[in-house]
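The complex appears here without one of its protein chains, the remainder shown in place.
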Amino acid sequence: MQRLEEFNMSNNEAIIASKAKRGRKAANLRQYALIFIMIGLFVVFTCLTNAFFTPDNLLNMFRQVSMICIVGVGMTMIIILGDIDLSPGSVMAFVGVMGATVYKMTQSPFLTLVFSLAIGAGVGFVNGFITAKGRIPAFITTLATMQIFRGISFIYTGGNPVSVFDEGFTQFGTGYVGAIPLPVVLMAAVVVVGIFITQYTRFGRHIYAVGGNSKASQWSGISVDRIKIGVFTLSGLFTGLAGLVMAARLGSGQPSAADGFEMDVIAAVILGGASLAGGRGTIFGTVIGVIIIGVLANGLTLLDVSSYWQQVVKGLIIVVAVLIDTKSRKKA
Amino acid sequence: MQRLEEFNMSNNEAIIASKAKRGRKAANLRQYALIFIMIGLFVVFTCLTNAFFTPDNLLNMFRQVSMICIVGVGMTMIIILGDIDLSPGSVMAFVGVMGATVYKMTQSPFLTLVFSLAIGAGVGFVNGFITAKGRIPAFITTLATMQIFRGISFIYTGGNPVSVFDEGFTQFGTGYVGAIPLPVVLMAAVVVVGIFITQYTRFGRHIYAVGGNSKASQWSGISVDRIKIGVFTLSGLFTGLAGLVMAARLGSGQPSAADGFEMDVIAAVILGGASLAGGRGTIFGTVIGVIIIGVLANGLTLLDVSSYWQQVVKGLIIVVAVLIDTKSRKKA
Amino acid sequence: MKSITKSFAGVTVLDNIQFDLMEGEVHALMGENGAGKSTLMKILTGVYTKDSGIVEKLDQGGNMVQMEHITPKEAQEKGISIVFQEFNLLNNMSIAENVFIGREPKTKAGTMDWKKLYADTRDILKRVKVDKEPRVLVSELSVAEKQLVEIAKCLSYQADIIVLDEPTSSLTDREVDILFDLITELKSKGTSIIYISHRMEEIFKITDRITVFRDGKFVDTFKTADTTNEELVQCMIGRKLNLEKNTQAKDYKDKDVALEVKNVNVNVTLKSKPFDFRLHKGEILGFFGLVGAGRTEMARIIFGIDKADKAEVYKNGRKIILKSPIDAINNGIALIPEDRKELGLVLSLSVQNNLVLSCLKNLSPIRARKAEEKEIALKYIKDLSVALSSEEQAVEELSGGNQQKVVLGKWLAMKPDILIMDEPTRGIDVGAKAEIYSIMRQLAENGTSILMISSEMPEILHISDRVIVLYEGQKTLDAPVTGLNQEKLMHAAIGGI
Partner (left out) sequence: AEVSAPAESTAAETPASSEEPASEEPAESAGAASAEGVKIGFSFGQSVHPFFVAMQQGAEAAAKEAGVQLVVTTADYEVETQVSDVENLMQQGVKAIMVNPIDSAALSNVCNEALGKGIGIFPVDINVDNCEVTAFVSSDNKEIGKMEAEYIIEQLGGEGTVAWLGNPSITSLRDRQEGFFEVMDAQEGIKVVATNETAAIERTKALEAAETILQANPDLDCIAGSNESSALGALSAAQAAGKTDVLITGVDATEDNLNAIKSGTPFSMAVAQDPYQMGYQAVQNALKWINGEEVEEFISVPIGLITIDNVDEYIEREAQYAAAE
């Protein structure tokens, strides 16, 4: 047993690790089925078009998925809890509109960032608080906040975008750190924070416990409400960040932005192996899910597949990927 | 307990029945919290505008919610199973397009109906088969079919609607049986079928069993796969019907129709008391949920509340309704 | 069943097992936790598929027929029914629907025949003497009642082979007697019964033959009449044990009161009188009673799960307010719940994560000292001799008894001042039981006060210093163990004072 490597910390990995001595190769195969699928997609697209495997295009692709990924980290935690969050799209629009407004008023990138994060975290807190204390399904709470914040964004702006073409604002979406786009850097940071929290902190392990069996967790002295509120708040913070990045990329806070965004995020999280029933999922898996979806969208567009056909192809590939993943898990 | 009427068979009702000895009045109150909220809304809107409580407007309102309700019956069963279906919107668009095409070719209302139902049931069967036999989350399967059928609808039509203004076709959406709009009659029929199946047949009870604990059901000799495939197929059949009604109402099969429709349906089902975790929910509850959402949309539009404010108000009312519902359940 | 072999992901759980069952006999299956008993039964009933081996069964015509890769449904149709060790009930459905699941009576029109369903269920419930309406939801039953419903469900199949996998682990003597009457009745009708239990006295009382497994291997089959308790234990665990009444019980009256509970009223509807009791430092207090006596409810109140209007709890003489388990834990109170699956464990998590779940507070919030956690986990895995392949294994893959050990370990790891144990040895084999008793004794000597709820009289008499008996929410006995015996306990448990 002691031979197991230290880093095998994740939940899925725990299950796998436990079986390691029974068949290490099999375990690896199972663990990495989705990774193989991802790599397969990379290889296929690289063969099919020269434009795909260039540093420029890869960074471009990562910049495009950065927002899904940032929101996906929080969504993964929420889904591990056994909850769901439908509000990110609306909240991002709201944060974008408000962030742009604040920047217009203050001209301060720092204040804009703080304000955006605060709004996001605030909405997340409200979602978590109502869900936990009111004992109502997160589906309902966040469905309500989704509508409310979309509505408020439209009321506040009268439907018009709040445009800010100032570099100080747009840098959050279009800036670079060295050769790396800033959104990609932010994404990486959020992923690292997410992995750290879920795998290396007490709070993180309590998320899995509550998602696995909330009653037993409560009976073990875990404050289920506090964990829930904490996860929603943290997730809201990330959503706030993503909202700012989106508005900055667009150079305007759009009240209609990111409509249905949450479904893209949830799809990536589920594709990454999390279960809506709770207790299962990893940030790492979500990242793979996000990349698979991003590569598909990017690669198919580069291949000039019409957007109608893209939908069909994407649908087929996703279901086949998950089938392979499940089958390899079972066999191994 | 024996004094309770025989028809109190539903799952929620069983809970109440069992607690009857602890406080009969309380139980009734709890059961009917959502009904009270619905009635409350009726009363409020009747007071606020004369246009609301007229036979004409009520029939209008029911016709508007008929499609949500028809799809909601199947969705309730799927959600009781612990699954979810994201494909209805796309499938409705696909059925609408194909149904209109078939009518154009055959001029036969009957063939059009049969064909539409068959497509719906076929897609449902595929969803169920892949989910059950492939052991993959319905979320993934139906996310894929959602994209695939949207894509196919666009490819098939090139993005243009397939219009049929012929009475033989539009009657499915605009016809009447006596004074009652045909969609409302169809809705009532589907609701009756749904209640009958879930409460009075073994198949129906097994849906609850599988949703409550699929392993235990399997070990008790229930064929979980068959139940799943059956429910998805049935639900697909209803979706086919709704797709035809939608196309007939517009006089054209629109490849872009019903985008995001599934979320409205799922919201109504959850509002009606079903749980995404499975095992819990009733068709009756869903009908209440559908009516609450329909009344809100209708009433607020009659009051000429701006569409933006409508979103805010709807969101608030939904969360408050569920809070009241939950609180009354707990207290009682 | 011949040469049955089964392995999970490379670990051999059953190795060339053989087992035969004669018509009309009660055959005990014995072995330590994790020996493979439940796994063999799951193969017999089609839940698992065997890797190799042959299963044959007598058919109607009197021929032995081989059964290949059957499903649970086919097993039922072939006349095999089972009470699983872990509950296999649907909490969201009524008792009646659970009992007749998959075989609900139909009316002529093909719809559910509710009347007949309820009537049939009522009859069956009468046989197991459960006084509940068929309509009641299973989620509202106590663990013991659930167990009886499982037995009722099993009976309703009218099978010719019945498997009972630890049916009595959560029952008290009264229900056990009901069950034994049923078994005798079935036996006389020619039904064969496979009986798995860790309670030795039951084995000798009811079974005809015994088969022993150890570590997934067949050890021996012999007639019950030809063996003794000692021989059997020796055969199972390879050493001798001594489980006598606690003779060294001390009187703790003069010691400090660690926990005082006043005015607990556990069964409000029955208008029972509230009662008080005290738990001294270092004392082991046994709580005995029949199913539904209210012991679990009392424990829930002390642990802050339920709110009781008037109950007051004092620890070390100071009144404490308990609004949630967190308050209880902060006050050094631990509760080992009786329902390990629903309340005790997060089945999807690893053994290690479960073991450290309630003591994480004492560790760093950031996982800098992961080694420390592992150390704790390994310590309790060793102390409780949990059979597993790795501490990273998911708890749901452990055998029932080993899961129970994890629940125990989890609360021991928290190092409580006051340890409440609700049926702590449920499903635990004799060898491990002895180890747990010695751990309890050790804890008590180091100053931990233990409140143990148990339905096993020998256990109560063996480990307690003092015993309280509840009957329908009232205290009918509170005395040092030294003056007690089984008759006195039973007398108090059925309401005699």
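To keep things simple, chains are lettered A, B and C as they appear, and every chain counts its residues starting from 1.
Following the convention adopted for this analysis, a contact is a pair of C-beta atoms (placed from the backbone, for glycine too) under 8 Å apart; a residue touches a chain by one contact, two chains touch by 3 or more.
Not measured: the values here are computed from a predicted model.
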item	value
Of A:L250, A:A267 or A:I291, the residue in touch with the unshown chain	A:L250
Identified contact with the non-displayed chain, of A:I136, A:A258, A:L276 or A:V322	A:A258
Residues from subunit B at the interface with the omitted partner, ascending	49, 51, 54, 56-57, 60-61, 63-64, 154, 158-161, 163, 165, 173-174, 246, 249-252, 254-259, 297-298, 301-304, 306-308
Interface residues of subunit A (partner: the chain not displayed)	51, 54, 56-57, 60, 63-64, 67, 154, 158-161, 163, 165, 170, 173-174, 246, 249-252, 254-261, 297-298, 301-302, 304, 306-308
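As a working rule, only the chains that are shown with their structure count from here on.
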item	value
Geometric centre distance via CA averages, subunit C-subunit A, whole Å	42
Interchain centroid distance [CA atoms averaged], subunit A/subunit B, Å	30
Multi-chain contact residues (two or more partners), subunit C	none
Shared interface positions of subunit A, touching two or more other chains	none
Subunit A residues within the subunit C interface of the complex	1, 4, 6, 8, 11, 14-15, 17-23, 26, 199-203, 205-206, 208-209, 212-213, 215-223, 279-280, 332
Contact set on subunit A toward subunit B in their complex	82, 84, 86, 130, 134-137, 139-141, 143-148, 150-152, 154-155, 159, 260, 263, 266-267, 270-271, 275-277, 306, 308-312, 314-316, 318-319, 322-323, 326, 330
Complex interface listing, subunit C residues touching subunit B	45, 47, 71-73, 76, 84, 87-94, 97, 101-104, 106, 110-112, 114-115, 133, 135-137, 140, 153, 269
